[in-house]
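All protein chains but one are shown in place.
Labels A and B are assigned to the chains in the order they are written; within every chain, residues are numbered from 1.
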Amino acid sequence: MGRITLEGVAKRFGEAEVIPPLDLDIPDGSFCVFVGPSGCGKSTLLRLIAGLEDTSAGRILIDGQDATRVPPAKRGLAMVFQSYALYPHMSVRANIAFPLRMAGMAREERDRRVEEAARVLNLTPYLDRRPGQLSGGQRQRVAIGRAIVREPKAFLFDEPLSNLDAALRVGMRIEITELHERLRTTMIYVTHDQVEAMTMADRIVVLNAGKIEQVGSPLELYREPRNRFVAGFIGSPRMNFIEGAEAARHGAHAIGIRPEHVTPHPSSGDWKGVVGVAEHLGSDTFLHVHDTGLAETITVRAEGEIGLNPGDTVYLTPQPDRIHRFAANGDRL
Amino acid sequence: MARAVPPARKALTTALAWAVGLLLFFPILWTVLTSFKPEPVAVASPPVFLDFDWTLRNYQDVQRQRDYFDYFQNSVILSLGSTILALLIAIPAAWSMAFVPGRRTKDLLMWMLSTKMMPAVGVLVPIYLILKWLDDMITRRTGIDVGLDSHVALLVILTLINLPIVIWMLYTYFREIPGEILEAARMDGATLRDEILWILTPMALPGIASTFLLNVILAWNEAFWTINLTVTDAAPLSKFITGFSSPQGLFYAKLSAASTLAIAPILVLGWFSQRQLVRGLTFGAVK
Partner (left out) sequence: MATQASRAAARAMLSPAVVLLLIWMIVPLAMTLWFSFQRYNLLYPDRAGFIGFGNYINFVATSGFWEAIVNTLLLVGGVLAITVIGGILIALLIDQPIWGQGPVRILVISPFFIMPPVAALIWKNMFMNPSNGLFAEAARFLGLPPFDFLGQAPLASIVLIVAWQWLPFATLILLTALQSLDSERMEAAEMDGAGPFARFWFIALPHLARAITVVILIQTIFLLGIFGEILVTTNGGPGNASTTLTYLVYKEALLDFDAGTAAAGGVVAVILANIVALFLMRAIGRNLDA
């Protein structure tokens, strides 16, 4: 079991309110990602749940029990830190066994669980090494191993992949997702990378300046962002925003259209512009179109071999049912 | 990385550096050599460098004349004891300041340092009087020696004068340990005691060791309080050696033997700790 409920939880550091009171319900077994730009309070929120910081107001419930004043060790949660926070003076085996040792578990049971975790994480050959002798990905797996042996109510991940290189990051992303598939334990995962959020989560919590902007499944956020912030944050490349007359024509202060929902054509379409830069990725081409009179640049995701080059004139047509309309305060209309 | 240095130039700088090093070291070398000379050779003119009948007699004489081992034992008790006491008080304090810093942590550290800057002579009178009073009130009545010339009094004083340095050194070492690791331990169910015992102390062991070493050296060489507040019972080697400054002790070979005995243990420790010395003595200002 691992249902985590926040009721009016707030955090102030002195005068500064980092997190205004917020409510959030994370159901048992879900994979919940906190995403937002740096400084949005997502890590602080995670540390509040972990008990590494005190709440300034509100209650934190774990499986319906008030855990607001419970020390971190007693909350039954496991955490994987950004720096992995492995104990450098202990072997991999001792690192993974540490929480079990602290819980006073018998030696045989401890060894059995460590071996099991090592097997699952492909760490068996490294059990007697020190963390300093491992690669980044292996260290990451040790940190995860240390978390899973305790069989916690929920896992907390604090930007666990940000210290890995791009290729490893993709691999670990899949490993963690598979781990969740297998364990079905609640996971709360903090990242600033919306790609990680989209690919891993079944629930995404978008945070901005300590406020929850929207909670929903990846596709809900993609299809129906509640405001301009979420619309701009979720999706890559970013959504194009157009204000002024064109927006007014749609009865809105601003309209948004994702690059993949604009069709380019060399000779006919709604908007006319000039190709500035064409980024050829092979499978796709990102066109950065200027001089449309709508916005400084409109990004378009086109097929790989579209055959448009910088300086060419291009006509753009948005898919009408994919146009998002926003009010002056940023809310979705 | 660097370019090749012309061997001639390297030889020249090497010779110069060794010359300077040997010059600075010479008084120590001369003392050690003299300690093995028969007394007439020690004052021979012109001086004899190596060509003499080496003897251990001076060491035996010194031992017979003033019981070296009593002083040596006191030096060990006082320097090790005061350093261990200081570490026991300082480790928790340094943990607090390094990992739970508050708004006033910096001021607090500065204040601790300032206590170290109080000249000893400024408080000599009251300390002397307090110990005299303790002699009257406690030692005379209970037989437990806590006043002048007692181990307890000297241990307390040496602990207190080195405590700021110990806290500072540990603080600078602890600050290099990422707080996340301690938080991880907390998440893993470690109590505060577990955290300090199993995570912090082993991780900071090299730092704790060099703090220990430097403070043993400082306590061993302390010569103001030990000379002024001890007579015989608690007197360490600093007192032992001042006994040789009086005219009847003016035999160079014996003086050298006594000096060698007083400095040898700490010189060896010093060689081991020299790399950490800078940091400890500059309070982390120079690394």
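Simple rule for what comes next: contacts are C-beta pairs under 8 Å (C-beta built on N, C-alpha and C of every residue); 3 or more make two chains touch, one makes a residue touch a chain.
Everything numeric in this text was worked out from a predicted model, so none of it was measured.
When you scan B:Val62, B:Ala90 or B:Leu154 for touch with the missing chain, the hit is B:Ala90.
Against the chain not displayed here, subunit A makes contact via residues 13, 51-54, 71-72.
As for the chain not pictured, it touches subunit B at residues 1-2, 5, 10, 13-14, 16-18, 20-22, 24-25, 27-28, 30-31, 34, 43, 45-47, 89-90, 92-93, 95-97, 99-100, 102, 106, 108-130, 160, 163-164, 167, 192, 217, 220-221, 223-224, 227-228, 237-238, 241-242, 244-245, 250, 252, 255-256, 259, 262-263, 266-267, 269-271, 274, 277-278, 281-287.
Following the convention adopted for this analysis, only the chains that are shown with their structure count from here on.
Rounded to whole angstrom units, the spacing between the C-alpha centres of subunit A and subunit B is 54.
By the touch criterion stated above, subunit B contacts subunit A in their complex at residues 178, 180-181, 183-191, 194, 198-199, 202-203, 205.
Those residues of subunit A lying in contact with subunit B across their complex are 50, 52, 71-74, 77-79, 81-83, 85-89, 98-99, 102-103, 146, 150.
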